[in-house]
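Please read the structure below before turning to the comments.
One protein chain is absent from this view; the other protein chains keep their places.
Chain IDs A and B follow the sequence of writing; residue 1 opens each chain.
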Amino acid sequence: MSGIDERVDELNKKFLEFVSKPENVDAASKEIYEDLLDEVMMGFVFDVHRTVKTGSSDVEEGIPDDESYAIVDLPGLDVFGQQAIKKSQDCACPNCDRGVAACRFATHLEKCMGMGRNSSRIASRRIANSSKDLSTLSGVLSDDDDDVDWSLTNDKRKRRKDRNGLKKSKQSKSVHRNGDTGSAGGENNHTSNENSPSNYENMSVEDKRALLTQICGVVSEHTKKLCTRSMRCPQHTDDQRKDMRANLEATNNGHSNQDNLHVDVDTYEEGDGQNLRDALARWDLEVSSHSSPADSASTTSTSSSSRKRDSKSKGKGKGSKRDRGSPISQGD
Amino acid sequence: MKSAPHQRLVMVGDRDALKELLRLRLVECGWRDQVKIICKDLIKENGQDIAYDTLLSTVTSRARSLVPDSVKKELLQKIKNHLMAQEESLKS
C-alpha cells in the first residue's frame, strides 16, 4: 500500500501547488467541465446505441397510430375541433341502475342515496303515508315531485352560513321548512316514526342513548339541533360528543336543556351502527395522538391547534383547520 | 500537475457527484432528448448497423453547442467551489 500512499501524497502536493494560483483554478474548472460534458454526452449516445443494438428501441417503436390527435386551435371550437355547445347525455345511476340525464345526475344521486335535504322528509312522508294508506303517495315518489320542492327551497336558500360552514345551512333550512306550512305536501314530520331522530325530544332515555351510538349528536350553537352525521363527523370533536352524552346522563332525571332541540335528519345513516358503537367504546380507552394529513390543513392561525397537542380545543377542532369556504357553484 | 485537480476530485468522490448533477441538468432541460433525436435521425438515414463512433462524432458536432448557458454556469461554479473546498481541507 505504501506505493499508493506515496503517490497520494505526491498528488496532494501537486494539487495544492496547482490551486495556489487562482487563474489555474478557473482554467481547471473549465477543463473539468468540458471533460464532464464530453462524458455525459458519450453516455447519452451509449444509451441510444445500446437500445438499438439490443433491439429494445425497435420493440419500443412499434407501429405508430394512424389517427391524428392534433390539437385544434380555432375560435369557437374546443381542442378537439368540436363546437362549444353542451350536448345532453345520459348515464346509468350506480345506485339504482336507472338512466338519468347527466346534468341532473347529482340531484338524482343525492335523493337516490337518501342524503338530500328532502330525503328525510320524503322518507318520513313515505312511512307516514304507507301507514295511513294514502294511495297517491305510497311507493316511490316521482322525481318531478321532488323537483317542485327543490326549486322552492332553492329560492329560500339564501346561504345562511354560520361559522360552522356548509352543512349547517342545510340544517337551518329544515327549520324553515318544518315550520313552513306553505311547502308542498305540508306533512308534519313529527308524527313520523317514534324512535326516529325527528322525535328526539319525546324519546326515552334508553332510546336516546341508543340513538347517540349512531350519530354524532353534538348540538349546534346556532341552530340548536343535533348533528346527525356519523360519529366520525369532522365538524365536531370527540370531546363535544362525550360532553353531549355526559349531559344526557347528568340530566337523566332532571329537566334537560334539550327542550329546544330540533333534530335534522338529513344525514342519518343506518349502516354504521356497529362500527359507531365500537368507536364510542374505544373513546374511553384511547386518546388518539396521531394526526392524519386529512386533519391538519395547515393554517397560520395560532389560535387553532391540532388535536394532538392541545386537548382543549373548545369546539373548534378540525372545523377551524379546514377552510369552510364553500363557494357555491350553481350549475349551468 | 495539470491533472492534479481532476485526480483529486476523483479521489474524494466529488467528480462522480458533479457528473451526476450535470447529467440531471441536461436531462431536465431537454438536451438529452435533443441528442436522442439527432441519433434517431442518423439511424434512420444510415440503418441500424451504425457504429458508436459515427453517432458520437455527429452528436458532438451538432449538439454540444446547444447546452444552455445556465447549466454551464452552474457547473463551473460548483466545480470551482469543490476545488476550493478541497484546498481548504488539505491545508487544515
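Criterion: a residue touches a chain if its C-beta (ideal position, glycine included) is under 8 Å from a C-beta of that chain, and two chains touch if they have at least 3 such contacts.
Methods note: contacts and distances are computed from a predicted model.
Novice: Could you check which of "Exosome complex component RRP45", "Ubiquitin carboxyl-terminal hydrolase", "Protein CBG13796" or "Skp1-related protein" matches the UniProt name for the chain that's left out?
Specialist: "Ubiquitin carboxyl-terminal hydrolase"
Novice: Looking beyond the chains shown, say which of B:Gln7, B:Gln34 or B:Thr58 touches the absent one.
Specialist: Result: among the candidates, B:Gln7 touches the missing chain.
Novice: Identify the residue among A:Glu17, A:Asp35 or A:Glu249 that touches the chain left out of the display.
Specialist: Hidden-chain contact among the options goes to A:Asp35.
Novice: Hey, which of B:Val27, B:Leu66 or B:Leu90 is the one touching the hidden chain?
Specialist: Result: among the candidates, B:Val27 touches the missing chain.
Novice: If the missing chain were put back, which residues of subunit B would it touch?
Specialist: Touch with the absent chain occurs at residues 3, 6-8, 10-13, 16-17, 20-21, 23-24, 27-28, 30, 48, 51-53, 78, 81-82, 85.
Novice: For the chain that got dropped from the picture, name the residues of subunit A it touches.
Specialist: Against the missing chain, subunit A presents residues 4, 7-8, 11, 35, 38-39, 42-43, 46-47, 49-51, 53-56, 58-65, 67, 69-71, 73, 78-80, 82, 84, 86, 89, 91-95, 100, 102-107, 109-110, 113, 115-117, 158-159, 161-163, 165-167, 170, 222, 229-230, 232-235, 266-267, 269, 290-294, 296-303, 306, 308-309, 321-332.
As a convention for this text, only the chains that are shown with their structure count from here on.
Novice: Would you mind pulling out the distance in Å between where the CA atoms of subunit A average out and where those of subunit B do?
Specialist: Result: the chain centres lie 48 Å from each other.
Novice: With touch defined as at the start, can you tell me which subunit B residues reach subunit A in the complex?
Specialist: Touch list, subunit B to subunit A: 1-2, 4-9, 11, 15, 18-19, 22-23, 26, 32, 35-36, 39-40, 43, 48, 50, 52, 55-56, 59-60, 63-64, 67, 72, 75-76, 79-80, 83-84, 86-87, 90-91.
Novice: Could you pull out which subunit A residues touch subunit B in their complex?
Specialist: For this pair, the touching residues of subunit A are 8, 11-12, 14-19, 25-26, 28-33, 35-49, 52, 58.
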